[in-house]
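Here the complex is missing one protein chain, while the rest keep their positions.
Letters A, B and C mark the chains as written, and numbering starts fresh at 1 in each.
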């Protein structure tokens, strides 16, 4: 394993040092491991807090700033943060209008955020939570852990963040966050596994002729393995999975997301196929992002997330945002 | 070799399809392979044209837009574009104030842009050229091909682009572009080689304990090979090379650039070390970018570029820009 | 069993987790995200630190402090689950300075209930519950049958290990491994494996075999 790190144990601390050095608009609490907007809290504004394991950068720290998150809590690599971080973050951003926890649906994240929400309530902070579970690769069932939260997290953070800036109350921001999640679906494909530093070798092995379909963002293998093929066909496999779950139509927002080790060149090729697929189905990608946004360390591959837009969602997507990884309108 | 492509021969065309689908603010001429601002030409504004081999995305297409380039010409993977493209692009963007060609110093790029400039002159288009050659890994000598152009290309495109928006004349824009180049130095390190699709296997082999120092952006091996070590020490090696060439001091603009296959997590770790190094030398990174900007396909590694700022350069760096890969202020 | 017994358990557990760290992580790589060993090792190191910094005076306090430290430091699914297990045990023991085998059974039953309430997993879902539940059952039975502490804990450990082994053919319904669907079959659950380690540590805390 070759990585640009000082030591496996120092990864998160050292990343935070870099984030603090790079972004004067952010404030990093190294002890509690929280990335804040420099000028948090904002009185009267609903605050958004998210968090999750490291290894998904720029998620979530790269989305802290005007129009998106108020704070982010990074856990260890691929490990949910702990309740202390979330409590500290919630206290640090609460401007009296309450805090929305944006939680990706993984047992670890859910349990830790649940504990944090309870303890926040004890301290008088109003907390609402939204669970992101957009990954159609996972069967949705009452008897399982349910669908994973992946690329739609970015949609939820951006759109709910924009609504929060308008001064909307917590219940409304939470409702909209929920709506964005419900309107979004994702599917991921890996060409190679990433290497978790603590494990020291790739999480799984793929031969030169195989790909994994339905992977998540934690280096876990997917649901099935198939033979490698043209980008067009791989894009179709992914889009079919999305379309089979909820037929695509109308205006959509698309995230063509790299898993960390795939160059932008290839992501654009796949995006071209995705756009063509949508058109074939009578849908349109009226807004999109192409790049590394919700990654899985150095995994090679991509995920595609599609959100069926409403006028309100489009307007809030277009609203100004100013974060390390997403910026427009200011 | 596993890549998200349809065929080796279709890579550039398919990438352009994706770019066209993703960015309504761009216009893609598929036949001539030129990416334009949708509303080019701008009457009375000096136009900026750049180009180079594909495989460095988002360079250059990702930097076409307000405040930066007017057009970009992608060549085949790691191959300079051809004069026809540059001529077509120059014609398409000339608003009567002349065209600046921003050329990275590689024999192929230089020769092809030279031919294009001559033919443009024949057609009555005023062309000035700036040669970017910031890579300190290469000895600068009259008897060699000279230093390569790498990360500083982004600085030149952004800052000269901002000046051009103010209506400055061609000679002034060219002079400033030249100044940015002269004030900039870069150095690159690879942890693994990228795979050129036409070659089908990594350009060179590195064991699990080796890294290459002084690599360029075309998958070429570096000047020396050394043992892999902590991020802190690798960052020091790179920064020492920069600092030995021109001692660092004062306010600087830093690009901590990923080569395509390295996750942002690691880039932030290296950036933290670079920022600390600068402080040690009594310099400061007052502006920075951390991410994949000038890449080398799926190579793992990074390059660091430092530009010694003046007040004018800082102001122009901060000026609004609206491109696919760099956006602020609008 | 007094305070030092429970401190010894924690120490044994921390040592075992550290020794098996890579193995647990490899199990997690197969059907999870390759961090279970690192997670628990970090957690138990923190537990030892806390117990050294502010030495607790009762068995219950040892376990509550240990559980809180796990919740504060582990993250992931296993942090809140093991943290809750230790905290519930500790709360069940109250202020008592001495713990009888029957008390231990009651406490472990409370722990199991806490874990299942929090995580929603039943036996057979291929989680740490598949090692925990049979171990608690075996211990309860042995204690009821009048076995001495060492033997009872030996029985519990064997049941935990057997329970962990028995997760191999199961398809996961909870936790990360559930995402693999049928592909989760054929691998041992990492949490069940660490639960077996923790029961074996409890056995060792009771003295040499």
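Following the convention adopted for this analysis, contacts are C-beta pairs under 8 Å (C-beta built on N, C-alpha and C of every residue); 3 or more make two chains touch, one makes a residue touch a chain.
It should be emphasised that the depicted structure is a prediction, and the values quoted were computed from it without experimental measurement.
Interchain touches from the omitted chain, evaluated on the whole complex, reach B. Within the whole complex, the absent chain has one touching residue among B:10, B:115 or B:286, and that is B:115. In the complete complex, the hidden chain is touched by one of B:220, B:233 or B:322, namely B:220.
Chain B meets the missing chain through residues 8, 53, 75-84, 106-108, 111-112, 114-115, 137-139, 143-145, 148, 196, 198-199, 203-204, 216, 218-221, 223-224.
Just so it is clear, only the chains that are shown with their structure count from here on.
Taken chain by chain, the contacts run in an open path, each chain touching the next and the two ends left apart. Chain geometry summary: the mean Cα position of chain A and that of chain B are 29 Å apart.
One simple way to say how far apart two chains are is to compare their mean CA positions; for chain B and chain C this gives 54 Å. Centre-to-centre, using mean CA coordinates, chain A is 32 Å away from chain C.
Counting partner chains per residue, chain B has no residue touching two or more of them. Looking at chain C, no residue sits in touch with two or more other chains.
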